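The complex appears here minus one protein chain, its other protein chains still in place.
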Amino acid sequence: MHGRKAYELVKEFADGEKGHLKIFNNELFERVIEECNEHHNALQSLIRKMQEEGLEVQTARNAEHYGALIHHLSLIRNKRCLMAYVYNRAEIIRELAWKVGLLHELPGEIQEKFSDSEEQYFKDHSKSLKSYMSQLSLDVNVDMVPPKDPYIKVRVLEDLGSGIILSDKSANFARHSMHFLKRTDAEQYIARGLMEELTG
Amino acid sequence: MAGQSDPHISLFSAEEVEFMAEDELIEIVPNMRMDPLNFICGDFGPFLPQIASQVPLWLAVALKKRGKCAIRPPQWMSVENLTRVLEGERESQGAFQVLPFHYVEISRLLFDHAREDIPDMYMVRSLIEDIRDVRIHKVETSLEKFSGTSAVKIPNLSAMEVNIIRPFVGRALQAFYKHDNPEKIPDVDRASSAQTRAANNEPRRQLRR
């Protein structure tokens, strides 16, 4: 059935978890490419046949013409599916470039999902973003969410004593005492259950 | 690769809606003296003890958290007004009462950070919750009037309510529009006819040149 493999390829992408890549399906991908070339060969032989019969290819409307049309349309459909597969994956790769491409190497478990060309695309796009930011002297990949008050009110849940020195102050963090701390300083203690954030 | 409208690109997150609400002005009564603040977003103060002053909500909350002021809840947050609003919401089926665009976010921020400054806090909170519920229900039932049109006025809808209906109503209206004007929105899977193509420069899909 024409277009079945290409459909499977796109379906595989669409069924994946949003924003996550599966391994580039090279086998299926190459099978669709092969199909494209088969369609093209079939199309050309039909046109050759029309020419041999002395028909005007542009205007003739015989069985060969409609056969060729179907191969042409199948080829286009396959092409669109191939492009959609690569293009939609490229969108995820760009998101990754925004998130990590400017800072670090990609974690291996993500990188192994890429094809070689995708790996290169990730690097290229990260560079393009970096180049935009350096021309502007402004990082645009930080402050992704609206800012909050950098200070929060916390209550100490376990006696921590006075040995702790934070970025802008030191205090006696006795059990049940309340403090006004930088969010970034307090987060590690909150995460360990040693402090809690107070609202109201 | 056909251009599909992506709802993610145009929606505001809850944090972003709150961020916008934080710029609304509110009255505070400082308990300390402080020089004027010359911010990028405007000049505020000077601040004197017991003298009321208008500041953005984010600043009010920051000062409140640091124990430097009391916040005066806005007039619309009084029990009397909210009771009237709730009655009005219940009485009129189609129309919405006048409330600030960010009434949900403003009241939530005040409940979270300035509880002691709101007289009858529990009453106020339950009134606002009731108003919210009635309004959301009304939003849902009035959706049926949104049919086949290019422009609809939605008087007095709030930011949160807009955010709720946007994805659905936007898509529904677009579907109506597409249905009524099949020639205006290109659909690559549809066989082209000479007539619509001439009118709209649709891509050709024929083997001959």
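A and B are the chain letters, set down in written order, and residue numbers restart from 1 in every chain.
Quick note on the criterion: a residue touches a chain if its C-beta (ideal position, glycine included) is under 8 Å from a C-beta of that chain, and two chains touch if they have at least 3 such contacts.
Criterion: contacts and distances are computed from a predicted model.
Asker: Mind telling me which option in "Isobutyryl-CoA dehydrogenase, mitochondrial", "EF-hand domain-containing protein", "DNA replication complex GINS protein SLD5" or "UBC-like protein" is what UniProt lists for the chain we can't see?
Answerer: Hidden chain identified via UniProt as "DNA replication complex GINS protein SLD5".
Asker: If I consider the whole complex, including the chain that's not displayed, which of B:L86, B:A114, B:I128 or B:L157 touches that chain?
Answerer: Considering the complete complex, B:L157 is the one touching the chain left out.
Asker: Counting contacts across the full complex, list the positions on chain B that touch the omitted chain.
Answerer: 1-6, 9-10, 12, 19-20, 23, 34-35, 37, 39-42, 58-59, 62-63, 66, 68, 101, 146-157, 159, 162, 166, 169-170, 173-174, 177-178, 180-181, 184-185, 188, 201, 203-204, 206-207, 209
Asker: Mind listing the chain A residues that contact the chain we can't see here?
Answerer: 33, 36-37, 40, 72, 75-76, 79-80, 82-83, 86-87, 90-91, 94, 115, 117-118, 120-121, 124-125, 128-129, 131-132, 135-136, 138-144, 146-147, 149-151, 168
Assume only the chains that are shown with their structure count from here on.
Asker: Taking each chain's centre as its mean C-alpha position, how far apart are chain A and chain B in Å?
Answerer: Centre-to-centre distance between chain A and chain B: 30 Å.
Asker: Show which residues of chain A lie in contact with chain B when the two form their complex.
Answerer: 58-59, 65, 68-69, 72, 80, 83-84, 87, 145-147, 149, 151, 153, 180, 199-200
Asker: For chain B, which residues are in contact with chain A within the complex?
Answerer: So the residues of chain B in touch with chain A come to 1, 13, 15-16, 18-19, 58, 61-62, 65-66, 111-113, 115, 207-209.
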